[in-house]
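Encoded as C-alpha cells, here's the structure I'll be asking about.
The complex appears here without one of its protein chains, the remainder shown in place.
Right after this comes chain A.
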Amino acid sequence: MRLTVNGQEQAVPARPGQCLRTLLRDLGWFGGKKGCDAGDCGACTVHLDGEPVHACITPAFRAAGRRVTTIEGLAGPCTPGAGVPEAVHPMQAAFLAAQGFQCGFCTPGMVMTAAALDQGRRADLGDALKGNLCRCTGYGTIRDAIDGIARTEAGPGDPVGCSVPAPAGPAIVSGRAAYTLDQAVPGLLHMKVLRAPHAAARIRRIDAAEALALPGVVAVLTHADAPDALFSTGRHHDPRDDAADTRVLDPIIRFAGQRVAAVVAESEAAAEAALARIAVDYEIRPAVLDPDSALRPDAPLVHDPADRPPPRPGADAPPLRSHPNLAAEVHGAVGDVEAGFAQAHAIHEGTYVSQRVQHGHLETHAALGLIDAAGRLVIRSSTQVPFLTRDALCALYDLPRAQVRVLCGRVGGGFGGKQEMLTEDLVALAVLKLRRPVVWEMTREEQFVATTTRHPMRVRVRLGAKADGTLTAIALHVVAETGAYANHAGGVLHHGCNEVIAVYRCPNKRVDGFNAYTNTVPAGAFRGYGLSQTIFAVESAMDELARRLGLDPFAMRRRNVIRPGDPMISTSLEPHDVAYGSYGLDQCLDHVEAALTALPPAAPEPGWRVGQGMALAMIDTIPPRGHLAEARIRLEADGTYTLQVGTAEFGNGTATVHAQLAASALGTAPERIRLVAADTDAVGFDTGAYGSTGTVVGGLASHRAALALAEALRAEAARRSGADPAACRLDAEGVALPSGERIALAAFAGRAAEGRADGSPRSIAFNVQAFRVAVQAATGAVRILDSLHAADAGRVINPTQCRGQIEGGVAQGIGAALYEEVRLDGPEVVTRSFRSYHLPACADVPRTQVLFADTHDRIGPLGAKSMSESPFNPVAAALANAIRDATGYRPHATPFSPDRIFRGVAAALAQTSAPAPARDETRA
C-alpha cells in the first residue's frame, strides 16, 4: 500500500493484522512509542488525515492512501532518520519552555495530542488527556506547556540554582531521542517467552520439535540451554546483598508467569506462533500464596533445597532463618519497649496494609543484544544499572569484563523497576548461542504478570506517648511478601524499618520484620524501597495517637522529631555513616502548616465532608554499603567539554544536573558540556542510578572531575605565564591572567581530569506532605482539594526539575493510595493492562504546591541533597489522615478506593462522637 508520512510518499506492504504503529516504525519513524500497545497510554499518537489517533489500535491498512503525521513531521515535512529540526511546532516549543517531560517517553504522544486540541478541549484537559498517561511528571508541567507557561530559564551567571532546560529537550519533543529500541538493526532476531501457567511446578519435559519446525523459528531455549548458575535479578553494589536464587531458565516453576522457554525467530509473529507449539509436561506442586500460609510450620517450600545441587565446597552456606520460606528477617531493639509502653499515657496499636503496585514506567523492559566487530557481547538495555548488569552477565556466562559492554539509550522511566536484570540474561544467552543480534521487548502484560512489584506489606505499629506527646515506645511488626524470588528482599525490609523510626527521638524502639517467599509474582525495588509502606503505617499511627492526646499533628511531630545533634537510631546503636549534612525538617513542617492555614475555607457541596491531614518522611540520601561513581571530563578543541559518566538518565533529570555542576566548576555554560552516560565503555565503574544517587553520588563525581580540570587549567595557565594560580580565572573562553592577558581555551585542548565519589558519608533529606480532601459520605468518593508539599533537598540545583520530581512523586503516591493495585486471583495477576490497572491520569492529579526548605548540605555537591524517591513516601499517610479528619473513618489499607472505604465512612459518620478511651488497645 501507499501512504504519505510527514510529506514523504512511501510504499510498504501492510501485514494483515498489523497496527499502524509498527508499520511506521518499520519505515524508520521511531517517534511514536509502544507504551501499552492497547490504546490506553497514547505514546503512539499520530495524526491520520489531521485527526489524532492511537496508532497501536489503528489497523495499518486503514492508512492506505492517507496522510500520516508523526511527531517527527509535526513541524513540517522531513525524512526518516533526519536530525532535530531547526524550527519546531508551537506546541513542541511550549513543551520545551515548560519542560513538560521527564523521561520523555510519553512526550511524542502528549505533544501530538496537545497539538490537536481545540479551545473547547483545552478547557477540560482532564478529559482531553485521559488517553495520555505520564508516569513521571504528575502532569503539572504538561498543563503548563498547554497553557503556554514557561518553566525553564537560561542566562549568564552561575547555572546552579537555575532552571536550566534539559539538554535532551529538543530531541525529546521532536521525537528524535533514541530510546532502547529506537534503531534499526539489520538481521535482527526477535525473542518471545513462554510463561508458566502454574504457581508451583516442576517441568518434567519440554518438547519444542513442533515449534522448531515452524517457518522463521531459529531456536527454542530451555533450561537445558541455560547456565547452571544462580543469580539474583536484583542488582546491588555488593552482589551478595541479594540471595542468588534465580536461574536464567529453571525447571522449577515458582510463580505463574515465570519463564519456561524462549523462542528466537526471524519475526515477532513467528516467535509468537511458536510459543503455542511448545509442549510442556508439568508436575504440579502445592503452592503457598500468602505470607501467613508460607510461614506455617508445614508449608510447602518455595525454594526447596532438594531442587538444587548441594553448595560447592567453599561456597557460603545460606543464612539460617527462623523459617525456610523466609527470604529475609530483621530483629532489633533499643531500650526497653515494654517499659516504654508502661510509661505511656496513651497507646495506639494498629495494623496497616500496603498493596502490590507496579512501577508503570511507560517503556517496558527491553534489551537488544549483538556481537560487535571486536567479538564482544553488547547489550543495549533499558536499565538503571548498566555496570551491575555487565558484572552479572560476566558472572553468569564466565566472561571477562572486557568482553561485555552494556549501555543504555534514553531510558523511558524506571522507578526502581530497572534496578533488576530481567531481560539481559536471556537475551545474552540467545546472542551467545546464535551469534546473531536478538531483541526482546516485554509486552505490557508481561510487565504486569512477570516482572516485579512493590513489596506488599502488613505493618503492625504500636506507639506509646506521654500526655504531652513525648514518645515513650515504638514497636513495629512487619510482614512483607517478596514473592517467588528474593530480589531486594533484605534491602527493602531493612530500609523500610530504618528511617521511618530513626526520624523520631524515642528511647525505646523494637522492630521485628519478616519477608516471606510465596508462589507469586516477585516483589523488587520500588520508589521508596520499603519506606512508603512503613511510613503509611507509622504516620497513620502517629496521627491517631495525636488525636487521642488532643494534640495537633504538627505539634506531635515537632515534639518528637530528631534535631541536629540527636543520634539517628532505628534499632541499633552501631555506628553508621549517616550525618546531618543539613537539616530542614523544621522548615518543612513550618512551610506546610503555614500553607494549610493560609488556604481559603473550603466550600464543599452538600454530602461531602472536608478534612486535612499531613505526614512526614525522612530518607538517607544514599543507600548504605557503598555506591561508587566515576566521571571523566575532557576539554575539546572547540571550547566544549565532554563529560563521561556511568549513571543513567531515566527521567530523573540528572543529565541536566551533571551539566550544571560541571559548567559551574568550569565557568562555562551548561550547553557547552556534552554528556556521555550510561555506557560501560564510558568510565571504569558506576554503581548505578538507584537509591536517589543521581545527583549526590554521580553528580558529585562529575563536579569533582570538573573542579580538578578547572584547577589543572588554571595551574597550566599559571605555569605558562608565571602568574599565581590563585589569581588566574577560568571562564567560558579561556583563562584570564592577573596581567589582564588571556589564554584561549583552545591552548589547553585535550586536557582531562577524573572525579570519583564513593557514597559515604551520607546525609538525610526530608519531605512533608499535606492534603485537604473532600469525601462523599454516600459513595466513599475522595476528591483532593489541595496538595501541599515541602521538601528539604538542600541547595536546589534545578528548581523546575526538582519541583517536577516532587509533583511526579506525589502523583505516583496518589495512584498507590487511591487507585492502583496489582490484583491477584489465586496465583494469577488479573490486572494486566492500564485499563484494569489505573495509573493516575491528568484528571486524577491536583497541582501540588511545592515549598523548598532553605538549607545547604555539607556532604552533597554544592549543598544539594537527593530528591527523587522520597516525595512518594508520605503521600498515602497524609491522604489517610485527611480522610480520617473528614469522616472519622481510619483507612487501614491502601488503596482507599470508594468501594473499599464507603462502608467504613458511613459507619463512622453514623456514630455520634463518642468519647474515645485514653488507652486504645483495640487492634484494627
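Observations on the structure shown:
Everything that follows uses one rule, which is that contacts are C-beta pairs under 8 Å (C-beta built on N, C-alpha and C of every residue); 3 or more make two chains touch, one makes a residue touch a chain; residues count from 1.
Keep in mind that, in the parts below, contacts and distances are computed from a predicted model.
As stated in its UniProt record, the chain not included in the shown complex is "FAD-binding PCMH-type domain-containing protein", which appears among "ParA family protein", "Branched-chain amino acid ABC transporter permease", "FAD-binding PCMH-type domain-containing protein" or "Ubiquinone biosynthesis protein UbiU".
Within the complete assembly, A:A781 is the residue of A:A150, A:A781 or A:L909 that touches the hidden chain.
For the chain missing from the display, the contacting residue among A:G65, A:G83 or A:G126 is A:G126, taking the whole complex into account.
Touching the chain that is not shown, out of A:L27, A:I71, A:A177 or A:A273: A:A273 (per the contact rule at the top).
Of the listed residues A:Y819, A:F852 or A:Y889, the one in contact with the hidden chain in the full complex is A:Y819. Of the listed positions A:E499, A:D844 or A:E869, the one in contact with the omitted chain in the full complex is A:D844. Checked against the full complex, the one of A:N6, A:T58, A:Q102 or A:Q258 touching the unshown chain is A:T58. Mapped onto chain A, contacts with the missing chain fall at residues 15-19, 22, 37-40, 42, 45, 51-54, 56-59, 61-62, 113, 121, 126-132, 268-269, 272-273, 276, 443, 445, 778-781, 818-819, 821, 823, 830-831, 833, 835-838, 840-841, 843-844, 897-900, 902-903.
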